[in-house]
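Take this structure first; my questions come after.
As you look at this complex, bear in mind that one protein chain is not there, while each of the others sits in place.
Note that the chains are named A and B in the order they appear, and that numbering of residues resets to 1 at the start of each chain.
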Amino acid sequence: MTEPTRSGKPQIESLSTATVENLTGVDAPTRFWNRERRLGAGITIIGLLATLVFGPLAKSETARFTLSTDASGAALSINGQVGTILFGAISIALGVLMLTGKARRWQTLLLCLGIASFVLAFLCWQVAGKFMPLVDTLSGSVEYALPLILGALAGVLGERSGVVNVAIEGQFLMGAFGAALVGTLATSVWAGLVSAMIGGLIIAAMLAVLAIRFLVDQVVVGTVLNLFALGVTGFLYERLMQPNALKYNQPPQMPRWEIPGLADIPVIGPVLFNTQVLVWIALALVVLIHFALKGTRWGLRTRAVGEHPTAADTVGVRVRGLRYLNVLLGGLIAGAGGAYFTLVSTGAFNKNMTAGAGFIALAALIFGRWTPFGALGAALFFGFAQKLAYFLSVAGSPVPNQFLNMLPYIATIVAVAGLVGRVRAPAADGQPYVKS
Amino acid sequence: MKAERQEIPLRLELRGITKRFGDLVANDHIDITVEPGEVHALLGENGAGKSTLMNQLYGLLQPDEGEILVDGEAKVFKTPRDAIAAGIGMVHQHFMLVPVFTVAENIALGAEDVRGGPLGILDRRRNRRDVLETSKRYGLPVDPDALVEDLPVGAQQRVEIVKALTRDVDLLILDEPTAVLTPQETDELLSVMRGLAASGKSIVFITHKLREVKAIADRITVIRRGRTVATATPDTSEDELAALMVGREVSLEVSKSPSEPGRDVLKISNLVVDDDRGVRAVDGVDLTVRAGEVLGIAGVQGNGQTELVEAIMGLRVSRSGVVEVDGENLAGMSTKKILRSGVGYVPEDRSLDGVVKEFSVAENLVLDMYDRAPFGNGFKLNPKAINESAAERVTQFDIRTSSAASAVSTLSGGNQQKVVVAREMSRPLRLMIASQPTRGVDVGSIEFIHSQIIHERDNGTAVLVVSSELDEVVGLADRIAVMYRGRILATVSPDMPREEIGLLMAGITGAESAEEEEAE
C-alpha cells in the first residue's frame, strides 16, 4: 500500500489514512463449497461416469489412434476397455485432488487435464476395435474451429469496447455470400475474401449505427440483423445463384499452403503447416489482438471504453468513435470468417448455410471469457466436438451425433451458469453511451 | 510531467452561462470569476445546478448561452479534451476511474506515453515514472501498480487528483470531494487544497457543507436554483450562508418533544454481514431500538450502514448474529414477511430501490401490498381500491403530482421520497427504518419528512434513522450510535459536541481524541 515515506519531503501533508485503507485487507472466511471444490466435484463425477458407465460398455479390443489421415502408419494403441477405465480413473484422481482444496494454484491446469482425460476415456470407449486417424481429426477440428475463431474475435473487439455483437451469424452469412458471389464473378479467391469482409462490414455498420447512434438495444438489433442477413442472402441466392449457379455460385477454393520442412513434423506438421491460409490469418489475429489489447494505446482505450465509458470520456477518449471503429473492424474479421463456408468448406453458397455457427462463435467468446486466447481455446474445443460428432457418426457410434453436436451449446450453458466460475463480461458491455 | 514548466496561474471567467434540459433551466445566466491561485467555493443545495455548471466548464456539456473565458480569451469546450488542453482538470463526485485498471493505467488513459509511432505501444515505464514523480511532487502517495478496485475511497480520490495534476492543469475542479470522507480525511484534503493553491493552482471547490467552505475558501459563490445569488467572503456567518443557499431562514433544528421510550422493539446482537465482494462489512453489531424513540446511526458512508440495514430487512444474508423484532427472530424470513410483520423501510437509494419510476404514483403506493386486501386477492388486482387509497395518500402526504396516475418519474426528488414514505407509513408499524431519508430532497420536503418521522415515533413506533449527514442525525435522534468500519463505536446523546461525534466517526475514541484538533 502507499506509504507516505517516499524519498523527498512532500510539500503537502499526506492524505493517507492508513486506518481506513486496512479495511480491504479483511478477508471473509471462505465457504467450503468454493469454486475449486465445485469444479473438483464436477470432474470427479464425470470421471466416475467414464469409469463406471463407459468402462463396462467399452469393448475389450484395441483402440488405434493412427498418426495419419487413414488407418495406415504408426499408431498409439490401447485396449479400449482398459483405456476407458484408466483415463476415467485419472479424471477422478484429478477431481479429488481439486476437492481437497490443496491445489488451488493449479486449478485451471487440473480442470483442463480432468476434462481432457474424460474426453480420452470417451474416445477409448468409442474407438475400441476400430481406429481414429489423429491427423485427420485434428486438422478437421482446426478447420471447423476456423470460422469460430474469427467470429469470436469479432465479438472480442465489439464487446471489449462495450458493444454486444449477437449478429456474428449474420456477418458470417453475408461474408459467405459475398465470397461466393464476387469470388465467382472475379474468379479470384482473394477478391472473394475481400468481399466477404465487406459483407461482414455491412452488417457491422448497421449494428454500429443502430446501437451506437440510435441507442437501440444491442441484443435486439443483433438478433434482427441476423434475420435480415438470412433474408437478404436467401433472397439473392434464390434470385441469382439458384437459376444460374455456374455464373454466380462457383467460387474458386482457397489454396492450401505448405511450409516445407515444418510440414513434415509428425501430427503437428500436417495440421498446422499444411493448411488453409485463413488458419494462419486467424492465428495471427489472435496473437495480434491479444497484444494490442494489452499493450497499446488503442487497447487501453478500448478496454476503458468497455469498462467505464464515462471515465474514458472525461479524459478525452472518443467513446463512440472507438466503438464504431472496433465494431467495424470486427465486421471485417467476422466477414472473413464467413468466407470459410464458401471458399474453404463447401465450395458454393447455400441458404442459411452457417446453421448457427455464429452463435457457437458467440459461445466461444463467452466461454473464452472475452479474451482472444480464451476464444481460441474455446473455438478449438468446439471445433473438436464438431469433428468428433462427424467422425463418430461415420464410424457408426452408438452415441447419436446430434447429442455430440449439442456439446458446445450445453458446455456454454454450464459455463455461464457458473460451474466454470465467474464469467464476467466487460462492465459496460451492451450499454449505449449517452452523455448525461 | 514537465517539472520545468512555469506555473502561470490561470484566471477563469464564466459569463452568463445558461443551460436548459427541456423545460428545466439548470443554469440561469451564471457569472463567476475565479482569480489565479484562489480557492473558490461553489456553494449550493443538492440540485442547485453546481455540477451542471462544472460539467460545462469541463466540456462534458455545452452551454446554451454564455461564454467561458480563460485568461481573458473566450473558449469553447466541446469535449473534456479541450478543457484539459486549456489547463482545466476535474475530480468528479463519482470517481472516473476504471476499477479493473491499475492506478498507472488510469492516470495514463487519454494521455498515454507511447512509442512505436502509429503502433502506439504503451510505454509503461515512463508512464509509471510520471505517476511517481507527480505523486512525490505534490505529496500525494499513490501506488502505480495497485488495482483501483482494491483501493479505499480516500486513495481513489488521491489517484483522481494525481490524474488531473499529471495533465498540467492550472485550475482544478473538485466536485463534492468530501462526501465520502471522514471528518479527518476531509481535513487532510483541505490542507492538500491549500498546498495546491499555494503552489499556484486555482481551485473550484463544489460543496453544500458550510463548515468546509468557511474553513478553506477565499471566496464563495452561492448558487440557488440555477442562479448566482451572492458572492460572499469566508467571514460571512454560517446562518447567513445557509439562508442564501436555501433562500429563506431555515431552522436546522427539528422540533420535537423529549422521547418516552417503551419496550425494546428491535434487538440486534452480534450481527456479522459481508458485502458483495465477500469483505466483512458489519462486524459484530449490537443495537437496541425501543418503542417511541429514534435511534440515529451516524457514520461516514461505507462503514457498513447499508449492509446492516439490508441484513435487517432480509435483503442480504447475514453470516451470524440475531435480529429480533419484539422477540421474533427475523432470520430466514423473506423481505415480504418482514415488511408485513410491521417493519417500514425507506431505502437509501430512492431511484434504485425505492420507487419503480415507470409506474404510476398509485402503483408505487401499493408496491408492497398489491396482493393483499383491499388492493388484490393474490391473484387479481383491485384497481378501484388502489386508486382510492392513492388519492387519500396524495393528500395526506402532500405529494405534489398532477394525478395519482402520473408516472413517478415525472415527480421531483422530494415528492418521490414522499411516495416512499407514504407507502411505508401506510401499514401499521412496530419498527421504521429510514436510510438517508432526505438525500437529494428539497428543503421543504426535508422538513415534512422529518416531521413525519417524529410523528411516527410519537405514535410509539421504534425508529432507526441512518444518515451520513451528521446534522440530520443530531436533529432527529434521541440516541446516536456511531458506526465505524462495521462496528458501533459508541452510543451517545445528541447533545454531545459535534466535534466529538466527528472524531468517533473517524474511528478515534476517547484516549486518542485529544491529539487532533481543528484549527479553524
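Things worth noting here:
In this text, contacts are C-beta pairs under 8 Å (C-beta built on N, C-alpha and C of every residue); 3 or more make two chains touch, one makes a residue touch a chain.
Keep this in mind: contacts and distances are computed from a predicted model.
Chain not shown in the complex: UniProt lists it as "ABC transporter permease", one of "ABC transporter permease", "Sarcosine oxidase subunit delta", "Metallophosphoesterase" or "ABC-2 type transport system ATP-binding protein".
Taking the complete complex into account, the chain left out of view touches A, B. Only one residue from A:Ala180, A:Met197 or A:Ile366 touches the chain missing from this view: A:Ile366.
Of the listed residues A:Thr62, A:Gln107 or A:Thr223, the one in contact with the hidden chain in the full complex is A:Thr223.
Within the entire complex, the positions of subunit B that touch the omitted partner chain are 313, 315, 334-340, 345, 347, 349, 352-359, 363, 367-368, 370-371, 376-381, 383. Subunit A residues in contact with the hidden partner, per the touch definition given at the top, are 164, 166, 206, 210, 214-221, 223-225, 227-228, 230-232, 234-240, 351, 356, 359, 362-363, 366, 400, 402-403, 405-406, 409-410, 412-413, 416-418, 425-431.
We adopt the following convention: only the chains that are shown with their structure count from here on.
Our note on geometry: subunit A versus subunit B, Cα centroid distance of 43 Å, whole angstroms. By the touch rule above, subunit B contacts subunit A in their complex via residues 58, 60-61, 79-81, 84, 90, 92, 95-101, 105-106, 108-112, 114, 119-122, 132, 135-143, 146, 150-155, 157-158, 163, 182, 184-185, 188-189, 191-192, 194-196, 199, 274, 278-280, 485, 507. Remark: subunit A residues 1-4, 6-8, 10-17, 19-21, 23-24, 26-28, 295-301, 303-304, 307-308, 310-318, 427, 435-436 touch subunit B in the complex.
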